[in-house]
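The structure's right below; bear with me while I get my questions together.
Every protein chain except one is present and positioned as in the full complex.
The first chain written gets the first letter, and so on, giving A, B and C; residue counts start at 1 in each chain.
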Amino acid sequence: MTVNPSGWRPTAPANEQGEAQTVTGNRALMLEEPLLFEIGSTEQTGVDFDPPRDGEGDHAKHGGGGAVQGSDPPPSGLRPATSPSRGGARLGGLERARSIGLPGLSEPEAVRHYTRLSRQNYAIDLGLFPLGSCTMKHNPRLNEKVARLPGFADVHPLQPQETVQGALQVINELAFWLLDLTGMYGVAMSPKAGAHGELCGLLCIRAALEARGDKRQVVLVPESAHGTNPATAAFAGYRVEDIPANAAGRVDLNALKARLGPDVAAVMITNPNTCGLFEPDMIAISEAVHGAGAFVYCDGANFNAIVGKVRPGDLGIDAMHINLHKTFSTPHGGGGPGSGPVVLSEALAPYGPLPYAAKYPDGTYKLVEEEDGADEHPDAFGRMVAFHGQMGMFTRALAYILSHGADGLKQVAEDSVLNANYILRSLADVLDAPFAKSGPCMHEAIFSDRGFAGGLSTIDVAKALIDEGFHPMTMYFPLVVHGAMLVEPTETESKAGLDQFIAALRSIAERAKAGDESLGAAPIYAPRRRLDETLAARKPILTYREPQPAEAAE
Amino acid sequence: MTVNPSGWRPTAPANEQGEAQTVTGNRALMLEEPLLFEIGSTEQTGVDFDPPRDGEGDHAKHGGGGAVQGSDPPPSGLRPATSPSRGGARLGGLERARSIGLPGLSEPEAVRHYTRLSRQNYAIDLGLFPLGSCTMKHNPRLNEKVARLPGFADVHPLQPQETVQGALQVINELAFWLLDLTGMYGVAMSPKAGAHGELCGLLCIRAALEARGDKRQVVLVPESAHGTNPATAAFAGYRVEDIPANAAGRVDLNALKARLGPDVAAVMITNPNTCGLFEPDMIAISEAVHGAGAFVYCDGANFNAIVGKVRPGDLGIDAMHINLHKTFSTPHGGGGPGSGPVVLSEALAPYGPLPYAAKYPDGTYKLVEEEDGADEHPDAFGRMVAFHGQMGMFTRALAYILSHGADGLKQVAEDSVLNANYILRSLADVLDAPFAKSGPCMHEAIFSDRGFAGGLSTIDVAKALIDEGFHPMTMYFPLVVHGAMLVEPTETESKAGLDQFIAALRSIAERAKAGDESLGAAPIYAPRRRLDETLAARKPILTYREPQPAEAAE
Amino acid sequence: MRYLPLSDADRSEMLRVIGASSIDDLFRDVPAELRLKGPIEGLPLHASEMAVERHMTALSRKNMVAGDVPFFLGCGAYKHHIPASVDHLIQRGELLTSYTPYQPEIAQGTLQMMFEFQTQVARLYGCEVANASMYDGSTAMWEAIVMAHRITRRKTSVISSGVHPHYVSVAKTMAKFTEDSLETALPELSAETDAERLIASIGEETSAVVVQYPDILGRITDLTPIAEAAHAAGALLIAVVTEPVALGLIKSPGEMGADIVVGEGQSIGVGLQFGGPYVGLFATREKYVRQMPGRLAGETVDAEGKRGFVLTLSTREQHIRREKATSNICTSSVLCALAFTIHLALLGQKGLRQLASLNHARACEVADRLTAIPGVELVNDAFFNEFTLKLPVEARPAVHAMVEKGVLGGVSLGRLYPGADPLQHGLVIAVTETVSEEDIDAFETALKEVVR
Partner (left out) sequence: MRYLPLSDADRSEMLRVIGASSIDDLFRDVPAELRLKGPIEGLPLHASEMAVERHMTALSRKNMVAGDVPFFLGCGAYKHHIPASVDHLIQRGELLTSYTPYQPEIAQGTLQMMFEFQTQVARLYGCEVANASMYDGSTAMWEAIVMAHRITRRKTSVISSGVHPHYVSVAKTMAKFTEDSLETALPELSAETDAERLIASIGEETSAVVVQYPDILGRITDLTPIAEAAHAAGALLIAVVTEPVALGLIKSPGEMGADIVVGEGQSIGVGLQFGGPYVGLFATREKYVRQMPGRLAGETVDAEGKRGFVLTLSTREQHIRREKATSNICTSSVLCALAFTIHLALLGQKGLRQLASLNHARACEVADRLTAIPGVELVNDAFFNEFTLKLPVEARPAVHAMVEKGVLGGVSLGRLYPGADPLQHGLVIAVTETVSEEDIDAFETALKEVVR
């Protein structure tokens, strides 16, 4: 390992503040960390094994210890099982001979490597994370605790059902409350994330249409929709067409009506939409769509704004996915795992996938799989995943729903909307808010880059927020707003926290309008300055390659 | 809360690098955090209670929820016990009327407050923590896991003994291995930390002396001893006198012999001593002390250097405390909890305190308390603590000992000594190592500030190490070395980590000798620059006081 | 409510600033008649943490815990010991509560770990590149089939009968809608895999051959001939690995010529969790990277020339390419990938090899012990840590009978292939390092009793 693990060299351009450089490249608590492959060794391991017996001689040389040596009192747990004389003899000649090239770390090195790396991340636990459309709310620690109860964490998906009644009850109870909160008829629990839920919903629609021998080809998607919507429609074999928006940032009802026809299978609406606005014509939209023999898919990623306030089932929606990792607080974990249950209308429920957890009058629970599917759920369109869905997210989401309860969830929606409108109105004088005149927003506030001095754009504002100690908002999405800044504070932010954010964004916005070039250099205090994404894409380096001896020397 | 929670004001002296200041005072991931009392409110709480029943109306107004409202399936766990109509009626008129002034935080605010604060700390998990005499080694995560098993974490100290056999077995097994590793005769498990163990040891000695009607008044302690040694001797009612050291940094045997006499109760030796040196005359010392009718107390804080290599019992020691939070890896936690079991010679064992966990031939365990003490342990000098000692540390230390085993612990001592000598020899050319000529050191290397340019001292080197991403070594201790720098790497550091540390310290040492004034400004990258300790001591502010309206305004 | 920081005073002050008279004012776009008047019906009001914890604990106790009994289940999910430090580290707020690393300057932790993960997966699979995770093994397999379709512009894939039946149903379900055609078959209780059938059925319409290694019955066979046959016909070989620990001991699919290797990563770092969340692994050849689904972390430099990492090749992805994306995946399974990379970094090659050989040795012992029971036959010639027994009785009732004796004694093929009569006597048994001598004794005793 080189003394200075970062790429930094004294010859590299000294940064603006002409900082005193350190020998290590570290800056006190901001520590540079080399790659695993630069510090680990294939001869090192952070996992010990109990001593070999005959036949395990194979890894005797790897030095398992002799925990069984005479000990008084003899630690009962410390006796490994013996193993047979024939170990290693039944691999059909497929032994892996070559080095795999996987470095190992001792536990102290590993804890330090990952602790240091983690400290280079921003997270909800550090501060406001107003990433629009992502609902980065606080993740309750109780949820982490219950998900780790051995009765949930250490249970195999194929255990006989009499041994997993509690697990099935969790799925069933959560399904029950999701239906209660959405006013829908059925729910598919197995989708692994929102996009997977979208796919599940569209497949239900397609199955329903095919059941009536109807081969429709087109799915209509607003321009403002999240990328997963068109991608999913295409993945499900549909042709995607745009729905135009009106000046108020909503679906243009008349344009939609005009386009509807016998070739349209479904309309995908996001409500509240990605501009953070509720679709006031939702019922008219649903009626028009149903009138044309199509179905209404609702992207429920923004359900947080209305949970406990209005039930999607009352809006004429046929299918909607719910991101448990957004509205129901399961941690995002740097990019998943998520969970995307899909609630279904009476028309679509029969086509939902297998398996599902059913409750029987005698209080027992059953996982309905292919075997019983034929009788109990004959029209199921199929199966979306191996096993039964994201159990680890179900336990967390159920704990969250029971913790908040009916009163708490209503408050969640109200506070998330209140926080967003507070930001919207507190900054409307310095930032262009294209839809502000059309009234209040829902859970997120959207601004444009209108009025910024030439050469400065949304990204400069975003990066300057980093220096101020905040995660930037969603940038340049949705596409319908120029240089969009989509700010979703969520309900778990305090007023004091919002006030600090508003003050910071206000000053940055003023600098952007005044043409303060220094914004272009932001961030200056983060672990890294702006990164060269073009270089990364032009010649992709996607895995580590050991340096040639020459380089290694340095 | 003010927008800028730190004391920083634009008017304050801009720091050396003339950094661009932020509105919030934050620097990207280095976040300023106000005091709990500045962000919390006495009306806010992060703990919910279940709904009031008659008589608990008392806190009904605090809005407990109605978890019991009709729910299907009824979450069984969600029913609180009812309470009587007389609640609050039996306080003997002592109700607390006045506001307590304790602010509360919601869970999201609390998680953020403490996460941000934690990020202002250095820790073993971040990097090398070579604090001499403190043995800051890696704390295995397995230990944290086992200490939290409900069977250990959720057991009451006064449960009937038939319900805590496993807990008693842990104490007994750990005691068994500590005796095995030290070659001593008995062990007192209840002391809460090293200093408490010292006290326990001296009280055993005093009890033994009094048992033979011997009222000795003096305890001899080397100048190089840790402050707790003389403090403990005084606390136990003894007069403290110095033992001089020789040029090689060891106890001056002849001077000691000369001082020994009928008034000397005990000699407190640290071995390996606080200069990181083994006392080669230890046996001669013990013989001399015993010859004079006194006892040998050994400060075992440095046991890590010799564990599994030599048994203190073979060195003629009568009592020695073991810091489980050093040698046996229980986490230091920012200043405890620790645990300081004391191993005793045959001469002192009868006087050890109550209670203790005894194993009986039938395989059962008994906690011997005052009740049975009279029969089973009549000479016990008394009791050191309520209950039975640091169970949470015992489980961790036992897991550690079993994990390392006999071979692992020997390796621990060897690697800790190897690492220290590697540092000693790698820096001997740039730093003055007063005892280097006398041979190898044990687990820690000591340097002096000899050769630093005028105006620069040990503290400047220490603070510069902070910028380089390391915790400083122990400074100005022991007192016998001028500007002492006591470096204890421990065995859980990799060679690569040591090489980086050596390179950093080398460059700083060179700057110190060259008189580089900028060292005086270090640290510049830490959450705070050097703090004014004189001001803190001159007018102590030890608790928060709400600002007067005037100040509050700003 | 403990998760909500706003006080009533804050709320009214904020409404004042906004210029709204009431909170409902802000919901004015929601048709008034549909707005719920009070807390929604049915759901109880909020509950204390203690009450919720007790409810969840009560539910958890209705399940039989794998770690509490002799346990021998596999078939796509394996019980391995996970070092305590893994869970400790992934619970750090900076990893647990961060989002997909869209802002690389303050997401280097996740990005570097993704890059390290990609490298580990590629090396474990013997491939050139890997992505930063898919949902799980079953969805990864479908994405691989679609990817092969894109690369070869062919629509027919031949799926080995040794592929996990859930994986096959997922593929069949999707194929219905994408008009891909899949050739599938039921496995047979024989030591032979269907390699020959596969090779025979490769044609010029074939986009890919899909094989599982080790397969659903625990069988392992050299993939080289299949790879050669596929390549000769211009088709790809897709290999599916449900037990990554195996690759510490046996050849990687990449070494044997597989073009795309996908699989389940659950075995390493993730745990059983009743089936999810798990983590899909996905690796392939460098030349196909632009056809690959999922997130990719790539190396670059920052404005000061320091090395750093970013999400890259996003032009493959839905948020840029929308309907033209290689997949609709967005949120994947990064936290599980972090657990995987941490556990694998702790193991390293040395530990992984020890773990794998310990698993195999233990499995061999169990196979010997159980086949000594009269009437019990071993189906496999070769296997890693999982093998199939042919019992003298139907396996499914036998499994339930063993539960009565407190033993979780494998997965019956009847559970996986309901109605497939020739398979009803098949019992698939997985043996890992967590199996103790006492566990083996208990299993042996229980099985003896239920087969007699």
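For this structure, a couple of remarks:
Just so it is clear, contacts are C-beta pairs under 8 Å (C-beta built on N, C-alpha and C of every residue); 3 or more make two chains touch, one makes a residue touch a chain.
Because the structure is predicted, anything quoted here is derived from the model rather than measured.
Interface note for the absent chain: among A:29, A:322, A:398 or A:433, the touching residue is A:29. Considering the complete assembly, chain A touches the hidden chain via residues 28-29, 41, 43-51, 64-72, 75-80, 105-109, 111, 115, 140-142, 144-145. Interface residues of chain C with the unshown chain, by the touch rule above, are 2, 48-50, 53, 81, 83-84, 88, 91-93, 346, 433-434.
Everything that follows uses one rule, which is that only the chains that are shown with their structure count from here on.
Mean C-alpha position of chain A lies 17 Å from that of chain C. Rounded to whole angstrom units, the spacing between the C-alpha centres of chain A and chain B is 41. With touch defined as above, residues shared between interfaces to two or more other chains in chain C number as follows: 1-5, 42-47, 49, 52-53, 55-58, 83, 85, 88, 93, 105-106. Residue positions 28-29, 48, 65-67, 69, 72, 75, 78, 106-109, 111, 115, 140-141 of chain B each touch two or more of the other chains.
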